[in-house]
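Every protein chain but one is kept in place in this view of the complex.
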Amino acid sequence: MNQWKNFSKGFIKDNPVFVLLLGLCPTLAVTSSAINGLGMGLATMFVLVCSNMVISLIKNLIPDKVRIPSFIVIIASFVTIVELIMEGFAPALFEALGIFIPLIVVNCIVLGRAEGFASKQSFISSLIDGLGMGLGFAFALTLLGAVREALGNGSIFGYKFIEGDAILVFILSPGAFIVLGYLIALLNRFKKTT
Amino acid sequence: MNLLTVSGSPHIHGDNSIKKIMYGVVFAMIPAILISIYFFGLDAVKVLLISVIACMFFEWAIQKFLIKGPLTINDGSALITGILLAFNVPGNLPVWIIIIGAFVSIGIAKMSFGGLGKNPFNPALVGRVFLLISFPVQMTSWPKPNPLFARKVLDAITGPTPLGNLKEELKGGRTVQDILEHGTKMIVDGKEVLYQIPDYAQELLGNMGGSLGEISAVALIIGAIYMLCRKIITWQIPVAYLGSVIVFTGILWLINPNIYINPLFHLVTGGLMLGVFFMATDMVSTPMSSKGQLIFGLGCGVITVIIRVWGAYPEGVSFAILIMNAFAPLINKGFKPKRFGETLKI
Partner (left out) sequence: MAKKESSFLNMVITLFVITGIASLALGGVYNLTKEPIRLAKLAKAEKAIKEVIPGFDRLEIFTVKPTNGTDSLIFNCGYINNELVGTAVESYSNKGYDPTQIKIMVGFTPDGNINNTAVIQQKETPGLGTKMTSPKFKDQFGGKNPKNFILKVKKDGGDVDAITAATISSRAFCGAIQRAYDAYEKENKQRVQNKEQQTQDVVTEEQEEK
């Protein structure tokens, strides 16, 4: 398999958020600022890469009938590790992301890649797939967070370029839906022309 | 395949067209426009003009440069959206906020879905709710009405709406009677001012704080009667909407008149009349069958009262209509209009 293609598909062609529309719950809920989106994206990416690697390594050791519980235990362990590390070393981010960190366990992308890709492919392919998909997810969340933060708070990554309040609705939940919808529309248009 | 059989002449020509209906609605809004100018003066003219021009500009620009389709700017729908948006905002709203509202109404709520006839939600209401959530401070400071021919120096430029005042004071633990009889003491710029909720006659006429178009129930009802006679709107939604509001608030009032105000107050204050006749009756975003329309009106009424009585906002008309707009396709599925020529089962 062409590894470059394997890696780059997560960005545009099979982007987990914009094309596959997977894991929308954290996508819509935590992207009220660019830094939150980036943090969530990187946390998910870490879990995705680790679980992909481990699962592809032990795929032959797991009997078919118990593969889903096994996957979930592995994913949940990595999520808990992320949670503990984040609570210890990035408490502000941990507080902002709140319940959505433990909820990475049920993020469809992670289990979806484990079941649909890593349990069938080699270690290297799974690692690269995890990296590509994870980066695509992090990229999408950061973009969404940046647009929402810019419109809703007049700042990007906390750097304020408008004094006072901006269009508040964008950092609230309806804004997430509106921005996500228009980003998908833009991407579709971009994909059509290229 | 010949789907449509056209028989020989003579034909009866139905002279309804989008344009005719739209300008009928505009005509029906004239009394309310005049009242808003009477009470808010030049501010009302300014907001109306900016809103209309911005809405028509965005419609034209999006059709010309983004969709690159036929221009339908003359059908009057953008004009109506513009007037309705202006009707839904306070008269002292800054120009740039009005323009954002117009962009959201036309760009997001209407053109993103494909233009007139395809929008699931009422464009003007989407614009208003967008602004209300985004700019809560500007959208909830209401200029005091000041009649054009009896101008007086006001002790305060802005004042609360009756609904807002009532909700705030009820939350502070006062009873309805106390608020209505003794008013509310406020301190504006260091001076003590007494705010009294106006009596029902004043409220009917429109002498109260509120958005441009909602203040005068009388003017709106005159327009509504005209639209009903011209058959631009049907009676089902207004009757179901008003009826459910009266019944629901009536029940609450009978249970405890100390904390729930009477139905009449709910009818004449806030944006109820404007919503009932001009926005809940929007042809595009409401159910088609008359049974469906009755259910739509009922839902609007119940949600409006729930928000007004227990919700976070003092006024719930716009949220209620938008929520029921979302249900319109479902209602349409459940209550299909009778096919023409179908025999009645007896």
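Note that the chains are named A and B in the order they appear, and that numbering of residues resets to 1 at the start of each chain.
Criterion: contacts are C-beta pairs under 8 Å (C-beta built on N, C-alpha and C of every residue); 3 or more make two chains touch, one makes a residue touch a chain.
Computed from a predicted model, the values in this text were never measured in an experiment.
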Requested in this report: Check the options B:94, B:136 or B:329 and report the residue that touches the missing chain.
Outcome: B:136
Report summary line: By the document's definition of touch, the residue of A:21, A:73 or A:162 touching the omitted chain is A:73
Query - Interface with the undisplayed chain - residues on chain B - result: 133-137, 140-141, 168, 171-172, 185-187, 190, 312
Requested in this report: Name, in rising order, the residues on chain A that touch the hidden chain in the full complex.
Outcome: 60-66, 69-70, 73-74, 76-77, 80-81, 84-85, 87-89, 91, 165, 168, 171-172
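In the analysis below, only the chains that are shown with their structure count from here on.
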Query raised in the report: Where the CA atoms of chain A average out and where those of chain B average out, how many Å apart are those spots?
Result: 41
Requested in this report: Would you pull the chain A residues touching chain B in the complex into a rising list?
Outcome: 165, 167-170, 172, 174, 178, 181, 185
**Report entry** Residue ranges of chain B in contact with chain A within the complex
**Finding:** 100, 108, 112, 130, 133-136
